[in-house]
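Right after this comes subunit A.
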Amino acid sequence: MNDKTDMERQATAAPAIELKGISKAFGPVQANKDISIRVMPGTIHGIIGENGAGKSTLMSILYGFYKADKGEIFISGEKTDIPDSQAAIAAGIGMVFQHFKLVENFTVLENIILGAEDGRLLKPSLAKARKSLLKLADDYGLKVDPDALIQDIGVGMQQRVEILKALYRQADILILDEPTGVLTPAEADQLFRILGRLRSEGKTIILITHKLREIMDITDTVSVMRRGEMTATVKTTETSPAELAELMVGRKVLLRVDKAPAQPRDVVLDIHGLRVVDEKGVERLRGIDLQVRAGEILGVAGVAGNGQSELLEVLGGYQTGTGSVQVKGQALDLTGKQSDGQSRRNHGIAHVPEDRQREGLIMDYHAWENTAFGYHKDPSYRSGILMNNAAIKADTVEKMERFDVRPPNPKLAAKNFSGGNQQKIVLAREIERNPDLLLIGQPTRGVDIGAIEFIHQQIVALRDQGKAILLVSVELEEILALSDRVAVMFDGQIMGVRDAADTDEKELGLMMAGITDADAKIGG
Partner candidate 1 sequence: DLGGKFDKSFNEAAFAGAQRWAEETGETFREIELQSEAQREQALRRFAEAGSNPIVMTGFAFGDALGQVAGDYPETDFVIIDMVVDAPNVRSVVFNEHEGSYLVGMMAAMASESNTVGFIGGMDIPLIRKFACGYAQGVLAANPDATVISNMTGTTPAAWNDPVKGSELTKAQISQGADVVYAAAGGTGVGVLQTAADEGILSIGVDSNQNYMHPGKVLTSMLKRVDNAVYQAMTDGPGMEKGFNVMGIANGGVGYAMDEYNKDIVSADMQAVVDEASAQIADGTLMVHDYMSDDTCPVLDF
Partner candidate 2 sequence: MPKWAEVVLVPLISLILAAILSALVILGIGEDPVAAVKLMVTGALGSTYGWGYTLYYATNFMFTGLCVAIAFHARLFNIGGEGQAMLGGLGVALACLYIPWPHWSLALIGATTMAALFGAAWAAIPAFLQAKRGSHIVITTIMFNFIAAAVLNYILVNMLRPKGSMDPATARFPDATNLPTLHDLLAPIGINFSKAAPANISLLVAIAACFFLWVLIWRTRLGYEIRAYGHSESAAKYAGISPVKITMITMIISGGLAGMMAINNVMGESERLVLNATEGAGFIGIAVALMGRSHPLGVFLAAILFGFLYQGGAELALWTSIPRELIVVIQALVILFTGALDNMVRMPLEKIFLSIRNARAPKPERKPVEPAE
């Protein structure tokens, strides 16, 4: 119905994009069902939906990455069929994928001209690209080092490269799939400024995101997807986060975490002068001092790549370091035999890693195998010299039940769960151990709000059981929502620690940029 009123309103101009009755099935999975949508030129159109709702698929179809089983595509009024990405590019469409499509060991410049070279020889193409890159850079404030290797630059930069790729191909229609999932607030704000600029130039933008705030901030219209279907399309000004959340999950969702004030008790994690030098010889941690108490959540904020990952790794036992780390008074071995995940777990440390797909899970293992991952030596999982798979499966069923993992099928391979559910599997595994100390990185990256709500509740619940929690996240919002105290990391050092109660995004944002006012009160 919303759709219809929409069409009446905009009957005049030809929509920049119109999809009619798009359907797509992956084997048994119906990813898109008869989806129709129209986007007006010069507007930003948001698409929200749970993990696995079909957003990426739909956009991939528009970009010619997947081929639709049924349906038609109209670009600015004309029926266009898009068998492959080449056709999409020709039609002026550019897409920034959720999982970037960049060549890691190529330079920025090479990535940008890839497929859009003019002439058989590289030199001229590169020269030309370099020029227009500079131009684009100051047109849109998209500064990048054209000669840097992708693997050496941060995700924020990588995303810029993706955007530049699209612009370099003169896209008038830009699709972004969960662009802010990996960005810091600062980076996100800048991205949105750029998007605003692009819109003002008459470019059309489709934005997929799990963050309602972003939808409200920047989009003109928004569509909600659910289980492969388009459930609604509304004008942003005529809706509210709550309504969107409900449309998308199908029930009321709490958009904020409500938690009682913390009752911190004795120190569980005590870090002194912790240093880490990576294999390239770069000093990643430059003398960290931190305490985390039982019954509190210490949030570590910071722009990605300022040492948070290394901090988690060294505490998790798969990165060597120097200095002293004590857990409940016992010193951890940071270099020798005892510095591995196993012995950390024996110290009562549980760890939800930042990257669930590379570290937290074996994507090809069944859910039940992943439930034992890292705890596979646990006596309760053993019968004699063998593993007690029955016990593990039973345990998995319980955990999936309690963490509401969908589908609750222990025999499904991890890779076939959506990100949100993958994350729940990891959380269930680590939290249910009820550890003394929980290390948790990017708990809700790329996870839809339905799941976010649940995950946050679990973390708080654990705190209230009097456990110590070290939370690392690039989402300031999340940090502020969950943490009792916030430590800000910059360039391998702690810029300062604040009580969450008496600080705000602004102050933290500054500290994350390395700026701290002299009379900063040292909390903790």
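One rule holds for everything that comes next: a residue touches a chain if its C-beta (ideal position, glycine included) is under 8 Å from a C-beta of that chain, and two chains touch if they have at least 3 such contacts; residues count from 1.
For anyone wondering why these and not others, all candidates are chains of the complex that A comes from, given by their letters.
On a predicted model such as this, the values are computed, not experimentally measured, just so you know.
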Single touching candidate for subunit A, where 1 or 2 all sit in one complex: 2
Touching residues (chain side subunit A, partner candidate 2) in the complex: 27-31, 33, 50-54, 226-228, 249-250, 316-318, 340-345, 351, 353, 358-365, 369, 372-374, 376-377, 382, 385-387, 389, 404, 406-407, 412, 416-418, 420-421, 424, 448, 450-451, 454
